[in-house]
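Only one protein chain is missing; all other protein chains are in place.
Moving on to subunit A:
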Amino acid sequence: MTTTVAPTTAAPAERSGRPRAANFLRMLPLSPAIGLMLVFLAGPIIYCLYAAFTNMALTGTGAADVKFVGLDNFRKAFGSGAFTNAIWLTLVFTLISAIIGQNTLGLGLALLMRKSTKLVRNFVGTSVIGAWVLPEVVAAYLLSAFFNDEGTLNVMLHAVGLPGQDWLYAAPIIAVSLANIWRGTAFSMLVYSAALSEIPKEIEESAEMDGAGGWRRLLFVTLPMITRAIMTNLMLITLQTLSVFGLIYAMTRGGPGTKSQTLPLYMYEQAFSFSQIGYGTAIALVMLAIGAVFSLIYLRGLNSEAA
């Protein structure tokens, strides 16, 4: 890997007579990163663009004789109940766990922490971050136990006289969404804490002097000042949540039936359990397209802010 590194004696360009060659030398340290990203990131994406239009498979006719099938894979996808189910579940999962759950709870925690005593702040911060630091599969097991018929949630519900149920069986998409909130809220909390700490104290104080109450101050003073952080955070957690696989796979395997089978799990099942590589790649392409649209909105937002 290190053989492609620029020579350590490269002369600074100011003293070199040929700016073009100098520029090339200056940019040479980028080459290991570019090389890796071309082979392992751009390569697969381009391959996606090809394989999604073929009948490629691990077994059967598509394995021996790969043929172009045009838009067949996409037609099959959008005509299939299982695919639309997966799209729908992905939207529900993203909306509940990222946009509503992690984002709102993270913002709420960051706001409340400014008014709390240090001890409480440390306790809450540590437990929320603790859930975030845990490896994905471990988090999945902890929450499977929590939501199980015999688990802690039902013990608590029974204690206050409410009926319990096997949450992973009765409401799997809600259970995995709550699991993702538990696991991911720390990120939003950290982003918002950092953003709030940069608001000058005088601005909020003067709003208070002018008689703005708590909610009005939050709505018209505090939130507008962290719009940029809100947009950045929403975009990052949305993209993150779109591609969650391990958490759901370890908790429910997409089941029961297909009740928690989001797009990544559907793609995995089609490509590997059913060996339909071409079809699986077409689904991957749809996911990439969704991610790309979000990324572009995000970049546009950042750009217009900077200008």
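Everything that follows uses one rule, which is that a contact is a pair of C-beta atoms (placed from the backbone, for glycine too) under 8 Å apart; a residue touches a chain by one contact, two chains touch by 3 or more; residues count from 1.
In the analysis below, contacts and distances are computed from a predicted model.
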Name under which UniProt lists the unshown chain, selected from "Ion-translocating oxidoreductase complex subunit A", "(2Fe-2S)-binding protein", "Carbohydrate ABC transporter permease" or "Ca-activated chloride channel family protein": "Carbohydrate ABC transporter permease"
Options A:175, A:234 or A:250, residue touching the unrepresented chain: A:250
Full-complex contact with the absent chain, from A:176, A:195 or A:234: A:195
Selected from A:101, A:172, A:254 or A:280 as touching the chain missing from the view: A:280
Chain not shown: contacting residue from A:100, A:155, A:203 or A:223: A:155
Subunit A residues touching the omitted chain (full complex): 1-2, 5-14, 23, 26-30, 32-34, 36-37, 39-41, 43-45, 47-48, 51, 105, 109, 112-113, 115-117, 120-121, 123-124, 127-131, 133-138, 141-143, 145-146, 148, 150-152, 154-155, 182, 186, 190-191, 193-195, 214, 228-229, 232, 235-236, 239, 242-246, 249-250, 264, 267-268, 271, 277, 280-281, 284-285, 287-288, 290-292, 294-296, 298-299, 302, 305
